[in-house]
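Shown below is the structure under consideration.
A single protein chain has been omitted; all remaining protein chains appear in their positions.
By letter and in written order, the chains are A and B; residue numbering begins at 1 in each of them.
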Amino acid sequence: MNLYLPIVFLGILAAAFAVFSVVASSMLGPRRYNRAKLDSYECGIQPTPQPVGGGRFPVKYYITAMMFIVFDIEIIFLYPWAVYFDSMKTFGLIEMVLFIATVFVAYAYVWRRGGLEWE
Amino acid sequence: MTLLAAPAFQAPNLAYGRLSPLLIIFGVALVGVVVEAFAPRELRYQIQSLLALAGLVVAFISDVLVASSSPFSSSAGTGAFGGIEAQGAIAVDGPAMFVWGILLVMTLVSVLLVAERRLEGGLTAFAGQASALPGTEAEREASARGIEHTEVFPLVMFAVGGMMLFASANDFLTMFVGLEVFSLPLYLLCGLARRRRLISQEAAMKYFLLGAFSSAIFVYGIAMVYGFAGSFTFADVDNAISSRVGADGLLLLGMGLMGVGLLFKVSAAPFHSWTPDVYQGAPTAITAFMSACTKLAAFAALLRVFYVALGGARWDWQPVVWIVAIITMAVGSVIAITQTDIKRLLAYSTIAHTGFLLTAFAGAYQGTIVLTNQVSSLQAVLFYLVAYGFSSIGAFAVVTMVRDSSGEATHLSRWAGLGKESPVVAGAMALFLLSFAGIPLTSGFTSKWAVFTAAWEGGAWPLVIVAVVMSLVAAFFYIRIIVLMFFSDPVGEGPTVVLPSMLTSAVVTVGAAVTILLGVVPQPVLELARHAGEFVR
Partner (left out) sequence: MIQGVLDVADNGLSDFGHDPWWVVLIKIVLAFAIMLVFTLFNIWFERRVVARMQHRLGPNVHGPFGLLQSLADGVKLMLKEDLIPKAVDKVVYVAAPLVSSIAAFMAVAVIPFGPEVRIPWTDVHTPLQVTDLPVGVLYILAIASVGIYGIVLAGWSSGSTYSLLGALRSSAQMISYEVAMGLSFVAVFLYAGSLSTSGIVAAQQHLWYGLILMPSFVIYLIAMVGETNRAPFDLPEAEGELVGGFHTEYSSIKFAFFFLAEYINMVTVSMLATTLFLGGWRAPWPLSLWGESNQDYWPLLWFFAKVLLFIFFFIWLRGTLPRLRYDQFMKFGWKVLIPVALVWIVAVGIIRAISLEGHLNRSWLVLAAGVALVVFLALGFLGEQPIPAEEEGEVGTEVDAYAGGYPVPPMPDREEEGVRG
């Protein structure tokens, strides 16, 4: 049997369980209408109206996301390098150190410019 | 201990020496980022400008060394020398090394423009704080504190590094990487003007969006060609094409899509629409850099893709290039007549020049070894780009000097009577314009001659006729500016020519000198281009 098929079956099982539970719960649970209950919960104060389109977020989250992508890609390059390290030895090491240093330059720049500061 | 029965892994072999010009430029760019991160603000401008200039000089020297020590490849007789390095990713051949050298020199000249500080009263022409919204208190404060973005120097270095990679890529993936590496810094640089920031940011946004689309189309084309050939390497694609049976939809589609991506970068019609807006909005130093270097790199890549990888399918793409060339020449020359802004006018002029270059490209004349005084299409294009690049940088340098209280006075009406205000500056501008028009004794004439000859020899003589007609049309608006500068009276206050520092003066001088030299004695550079030979396969 294919190596990946059991994962698919496991996913189907989990999905079936989840969907069944949700459906069952909605049947078993009581239903008592109450307008206040259906409002957004904000500890009793009037709910803040949600801006159209989700509004604006601090740009910090954006920088964090970009840094994440940069490092995630670095990690994706590191994995095969690590697995095949024994065949590349010093050559592989030097090349990877150069690569890490290159990414590190950008990281140092973001750091110094306050891109990693949260207040 | 390895559980994987690892297939024998061959550690790649990199000829660091051959690739040194590229590595130096990227290394300098990285060092520039480190300087930006750690050097104190007061010293950054000095460190960055010197670093960039030194890096360019060193890279140029190493390029010359590499070129002079490169052996002729085994496939001698095709007129190609050099070889394919980095596991087939980069072709370090004659044209590549020629383009590298010219790119480095032209970037050096552009960096002088970028580093100019006297015209803006002690600051560079780039936004002090790009993140501050235009017209806000934060912007005024940044300006008052004399903050400037010295990041422009590393950005320019990254851009030129990407261009070098783009021009010498020997497979499609490397080419795409090069394309992105030089495009992304340029998008950013376009939005960094100190004056008229909104139009600058608009230009950057337009350039980015359209550039992103064209890159996507280019990649889609790559995917199609990969589907056809099963390989990214140019030589493999060439093999697949020569052994194909009949027309192949995948190949044609891929070729077309890739062509769109590349023609966008050389700003050929109908993919030229970004050019006027971006040229107008970008800081003028960056416009100069783009007009010379992007065009050179993009043409080198265009020719390499279509001659080396897709040469076997010439009968499929040549007719399209004919049409594109005619449209480009017509659009550039005719629409330029109606322009009232000098930067927009030069942008349309650059589109027209793209059209002239495309005639040689369409001719696809290989040249023969026997006729030593003949130039092939490739060599003619390279020579043209050298000549045009220096004239163009010079012309934009003049644009930075003609100013009024709100910065550069780019509206043509403000240029009236410039000859009376400053005969030297107006004279230099006139020289560049004459060169663009292709008047004898300027580089424009010799380069047009070379390009048209190659096109004619390649059998594209109808194109040559169209090109000559269009040159005449174009000459009209160049001459009109000269008339405006020398024979009109200034309107109102009249333009002022601000005295620049040595840097901009040097740029104008170099531009003028090259324009005259290549017009009078073109032989050395032409010889050099011829010596560069053909693409290695």
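Definition applied: a residue touches a chain if its C-beta (ideal position, glycine included) is under 8 Å from a C-beta of that chain, and two chains touch if they have at least 3 such contacts.
Please read all numbers here as calculations on a predicted model, not as lab measurements.
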{"item": "Of B:Q46, B:S131 or B:T340, the one touching the omitted chain in the full complex", "value": "B:S131"}
{"item": "Contacts of chain A with the absent chain, listed as residue ranges", "value": "1-7, 9-11, 13-15, 17-19, 21-22, 24-26, 28-32, 37-43, 47-48, 50, 54, 57, 61, 64-65, 67-68, 71-72, 75, 78-79, 82-86, 89-90, 92-93, 96-97, 100, 104, 107, 111-114, 116-119"}
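In this section, only the chains that are shown with their structure count from here on.
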{"item": "For chain A paired with chain B, centre-to-centre distance based on mean C-alpha positions, whole Å", "value": "40"}
{"item": "Of chain B, residues touching chain A in the complex", "value": "2, 4, 6, 8-9, 11, 30, 33-34, 36-38"}
{"item": "Chain A to chain B touching residues, read off their complex", "value": "83-84, 86-89, 91-92, 102, 105-106, 108-109, 111-113"}
